[in-house]
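All protein chains but one are shown in place.
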Amino acid sequence: MHLISAAGASPSLVLQLVVSGVVLGSFYALLGMSVSVIYSTTKVFHFAHAFVYTAAAYVALGTASVLGVPIVLAIVIGLIAAVVLGVTIELVVYRSMRRSGASSLGIFLASLGISIAGPNLIQIIFGPDGRNLPVGNPALYTVGTVTFTTWDIVTVVVSWALIGGVLAMRRSRWGLASIAVSANRELSAAVGISPQKIYVYAFAVGSLLIGSAAILFTLNQAATPNMGLQPVLFGFIATFLAGVGNQKTAPLAGFVLGMVVSLSGIWLSQTFQTAVIFGLLFVALIVRPQGIFRKAAV
Amino acid sequence: MERSENAAGTTDRLVANGLVCGYGKHSVLHDVSLTVGAGEIVTILGHNGAGKTTALKALFGLLPVQSGVVIHDGKDITRTSTASRVRGGMSYTSATSAIFRDLTVRQNLELGAFTVRDSKVRAERLARIHDLFPVLKDRGSAVAGRMSGGQQRLLSIGLALMSGAELMLLDEPSLGIAPSLVTELFESIRALSRDAGLSVVLVEQNVGAALPISDRVYYLRAGEILLSESADEARARDDWWELF
């Protein structure tokens, strides 16, 4: 069994787990923000987000390692690809389905189809094995007994910078309009906002965030064709735990998830992290089906 | 059904001719025609479910029209989007969700002017509305849904004015507010119409409050216009039971 006895948890282990909890939590916060931006505005259960995530990583590593493009440029190209892909899915699939009166379940099933077809296509092109972004090895820092890498710092900084950026954009014309659409779609149309355009905007921003998350992940670990599934699931869980439509608290819920998962390492092996998250979801559903955070004013 | 070709020559701000519409199979309006002149306040009366709200939504393009035409300032707008109607100077205020309840008063007013690109114009309008309804200035940072019913109604009118509307479609502005405020609210609508040439289509069940400020009245029953008369004639009636 992989169970580690709690008695064996030394203070230095706990400290190390807190630090990795911050890193993991920041990453999950970014995932939560990304899913929430799309879900709270458009109400689409955008499962194909998993494909957008995978595509961003593979486009970046493909342009860098196959075409030999400088790494920073390759990352930018990967992010652009994510945005283009996300917006294309909205325009070509979801919008036309909405026009023909498809149910939200129907749109979800189409999204599911994309999330299956896309990664398999990537597997046909790149093969099933893990591929790394050619970024070299990060520097290792040790403070007391705690160690972390450059990429850990980058993950925390970039995640919160992006989240902060999205929250700040809520004050802009477009941001305000998207808040309006998620708060009251009919009234938004009545004041002359085009919900269609706001949807595109939400997909663009959400895809940029999920693409960034994919790049951050690939700094540390190898990309695989199925890499997108779990992060997008966690993003959705954060969104639902935060209370649907509550964009501000989704990153917070994501952070809590990451922290809990990491600290559960005191007692449990890492292989149980999905089980821990499932347990949280299950309990939350019974105790607080409307979300763990009280609905705050927008 | 027949296209009114002379509409361009008249001073009517809004002409609706033979409107038929509904929700899927559920047809609500059977054949509704009405006109609204510049600076005129036209009231649609009728029982609940007669199709008053549906009529406003059809005029504003929130519901697709199955047949009939809507002409605004001489232009056929039957198939145009809601957003383009807003840019053309129309506004619609719903009876039940006329404001963004979760947003602040200030954000609400900003959203009202969403179609206005020029920030100077936006600032001017905001100042004018603050003059008209000082409470909206005082409570600018309050969350709209937490204000009193009367203040929410004022905000909904403010929202419509921010867009620079010349033609307001108002659905039951008296709903859920104290009788004394109803009179006050309706007086300010009258004043806007008189001073700024605003045209208003008012849907009301509160006949007593609506008639004093109206110019003309349409009675709607079961999706059909039963009768139209001047507000003076309507005021002369003893009661309206047979028209509901």
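Remarks
When the chains are written out, they are named A and B in that same order, and each has its own residue count from 1.
Going forward, contacts are C-beta pairs under 8 Å (C-beta built on N, C-alpha and C of every residue); 3 or more make two chains touch, one makes a residue touch a chain.
As a convention for this text, contacts and distances are computed from a predicted model.
Think of the chain that is not pictured: of "NADH-quinone oxidoreductase subunit H", "Phosphoribosylformylglycinamidine synthase subunit PurQ", "TonB-dependent receptor" or "Branched-chain amino acid ABC transporter ATP-binding protein/permease", UniProt labels it "Branched-chain amino acid ABC transporter ATP-binding protein/permease". Taking the full assembly into account, the omitted chain touches A, B.
Listed residues B:Asp131, B:Asp195 or B:Asp239: the one in touch with the omitted chain is B:Asp239. Shown as candidates are A:Leu15, A:Leu91 or A:Leu121; the residue that touches the absent chain is A:Leu121. Looking at chain B, the residues touching the absent chain are 22, 25-28, 30, 47-50, 172, 174-176, 179, 182, 205-211, 221-224, 239-242, 244.
Residue-level contact of chain A with the missing chain is found at 1-2, 45, 93, 96-97, 102, 104-110, 112-121, 123-124, 128, 225, 229-230, 233, 236-237, 240, 269, 271-272, 274-275, 277-278, 281-282, 285-286, 289.
Methods note: only the chains that are shown with their structure count from here on.
The geometric centre of chain A is 43 Å away from that of chain B, both derived from CA atoms. The residues of chain A lying in touch with chain B in their complex are 173, 176-177, 179-180, 183-184, 186-194, 297-298. Across the complex, chain B meets chain A through its residues 60, 62, 81-83, 86-87, 91-92, 94, 97-103, 107, 110-112, 114-115, 143, 159, 163.
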